[in-house]
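Here the complex is missing a single protein chain, while all its other protein chains stay put.
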């Protein structure tokens, strides 16, 4: 089972709060992120909801520092996102990008990038493969895995490096119901151990099970940012109301 | 809205029944599809369920003729799968493969491949974009779409060619709840108009809403093949029971 | 430009600038364009034998006579001559500078194992060189890779190489005088009658090779060996020095 | 070393002076290379794509052969073309020897394997992603090759530029089949070889710099086109 007694990168809250101010991202002649102001405090589990194309993935990539914003500020406890900050973070992409190597080598690679030594890598890789239910596939080429297996591997790789912040972009969309529950438990445990989790999902059930607070994105803006009870029981915005009702949101 | 009064390729049942006999597929030293016997009749909506890595995607690719089986027979109303047969079929892959072209061009391309003439292509592309809620993205590069938008485009492209058989591999895994319902309606209407649908999904709710019959795969074998009511109410196999209960299935 | 002929020639006539000087005079007079393909002697003869030239202009008498004897050429004419010289570095390791006895000079070079760069490409120049070694009673190829360096290249390239490695080189005077990369080299051996270098011109035989432009080619050969052509050759100078000496006997 | 300085000066002078002989040579070089690269691309790209996509016995051997033909010695190609076009050869009646056409033919033979081999690699990589989707769409063989070539066009530019590089730098083949005839078949590289053999090293170098300048201009233009392509290729 996942042992995570201490985080490798010092105090858990070292990267928090995340403060986003007037964030704008434009591409292809469209304003895709349209002035987002947001503060994420330590110690909570945030879920980002929103219709397809509302900018959830872009938002994660922006705060992770993978793409430069058109304007606005992003600060992790005062530090702009960059390699230093990312060394204490991990992200699971909506579409897993696996290296052209074996399943085990994919995890080992991430560990090496984060400075784990050889012995630690070996042990941790094995442990993570078991957590993700992939131990029987350790020597298989990663890119030949089934969709769900790929997603589990991406998650195992992200958890392996013991991040302080975990950004998850629909991490269970291809998982079977049982695997979904199991992964949710893994994530929940990490959260308990102090990992700051930001989860994008379309699974409202999952959002309900997991969220302390909800950020609802709509057309590149924050339509609502509220504690989970408030959001699910009495959403403040029209867009969120109709989203939860499964109605048309454009 | 989608108009589909007649199918382009003659009698709807021309490709049915699908008869699969003793199908085996091996790769990487493993037996991944392990002796499947199955007959799919016309006029029903089949859902394939099973845990990650049980062989659902491989099975779809096999019957679509995308990969040659190690042994066994596949016959669509007596004809082996091949280009001829595929001309009356369409498949939505678990991970959409979009051409390096615009959104509209992706649909137009599929239509051209299926012999639609220029005027028809124009009209149908526009119609499908509206169906999929992508009309405002028509000129965008397809590969820059959001995950959900990509999945919708792949679906629109598959529906566009008016197939007689539609193979869907988790087509709504990245869709928001509303889009999921909308796409389900599109698929249901196609089914009503006589399109034979085979759907792989991990969304048990979706399976319940949609299935006439369920094929439950487990470790490359058919653990159960039953009418939907039977499967969901009193599953015959241990594996299916625990799958539905969200328990450990290995 | 329909009225043109192709001349297969050695590189010395081209590299020295003779043809650039001569041909416009001929073309102005007759309206016949002359296209020169300047290659190794062997290649020139082979090309002509394939019918890919109308006139052959080389300096390897034995090979030329064979060419005519086999019916590829109509008739061989002496055209002009110049002479070979041995060029060498100022240090003169073999002590041959100022010598007019080429055979003795070669013997000295061999004795002292001073580097000598040979074209070794079966060209007219190379054949002349081998003849001289034979007269000196030496088989230099035994030392190939040692002091005797077979460059397997054209005259210009062999000069570049020889000068680069401080070797003596046998070259025709015309190429040498016009050569642009002399470095600190100078002529070490010259003036021996055995260094005589005869050029010949041959019209390719139309009876054997149907595509030959016999009329135009004949006009060129005729002009070259005419008084006018011969005078033109004599008039060609580089740095105030006459490089070719006409000696056609006329028809 | 003074040769370098002299060569730069000379190159500058040559470029500025608009020397007529030089202009003639440059234009002929460009014509021949453009012709050869166009032909080689027209043959090599579909050939490479077919090799990438088709599955038939002996395919692997053919791939090795095409890769090997990137190492065709220019002199050998020159000789073969010469023997074909020579008056003594089977195509002698065409009277193409010592013409720019002959040079284009020889260059095309040299460049085609390069374009084909590099295209095969690019298309094979792209087909790994597209293959099953195109199968599913029941795309025919010909259309498939067209699709892959079209969608990979931004990457294929480099293959064509590699072919252009070989062609523009090449001397061994064109000097044999062209004959380096002044005003008729003299191109940049044969002129460079000639000046080198005359010992005019500075002039040879200067011509080399001019040639390189031309190559840079061509590559820059193509590079610009490619960028535009990538921009609306949605890559």
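Odds and ends about this structure:
Which chain is which? They are A, B, C and D, in the order written, and residues in each are numbered from 1.
Assume a residue touches a chain if its C-beta (ideal position, glycine included) is under 8 Å from a C-beta of that chain, and two chains touch if they have at least 3 such contacts.
Fair warning: this is a prediction, and the values are worked out from it, not measured in the lab.
Judged over the whole assembly, touch between the missing chain and the shown ones holds for A, C, D. When the full complex is taken into account, the listed residue touching the unshown chain is A:99, out of A:27, A:99 or A:230.
The chain that is not drawn here is touched, among residues C:82, C:107, C:157 or C:205, by C:157. Only one of the listed residues, A:30, A:79, A:118 or A:144, touches the absent chain: A:144.
In the full complex, chain C touches the hidden chain at residues 39-47, 117, 120-123, 144-145, 149-154, 157, 160-161, 164-166, 183. Chain A residues in contact with the hidden partner, per the touch definition given at the top, are 61, 64-67, 83, 86-87, 89-91, 93, 97, 99-102, 109-110, 113-114, 140-144, 161. The omitted chain makes contact with chain D at the following residues, 1, 3-4, 60, 63-65, 67-76, 78-80, 82-83, 88-90, 113-114, 117-118, 120-122, 125, 128, 155, 158, 161-162, 164-169, 171-172, 176, 188-189, 192-193, 196, 201, 204-205, 208-209, 211-212, 215-216, 218-220, 222-223, 227, 235.
Going forward, only the chains that are shown with their structure count from here on.
Relative to the C-alpha centre of chain A, the farthest chain centre belongs to C. Chain D has its Cα centroid nearest to the centroid of all protein Cα atoms in the structure. If you average the Cα atoms of chain A and of chain D, the two centres end up 49 Å apart.
Annotation: 81 Å between the Cα-based centres of chain A and chain C. Taking each chain's centre as the average of its CA atoms, chain A and chain B sit 29 Å apart. In chain C, no position touches at least two other chains. In chain B, the positions touching at least two other chains are 140-141, 144. The set of touching chain pairs reads A-B, B-D, C-D, using the touch definition from the header.
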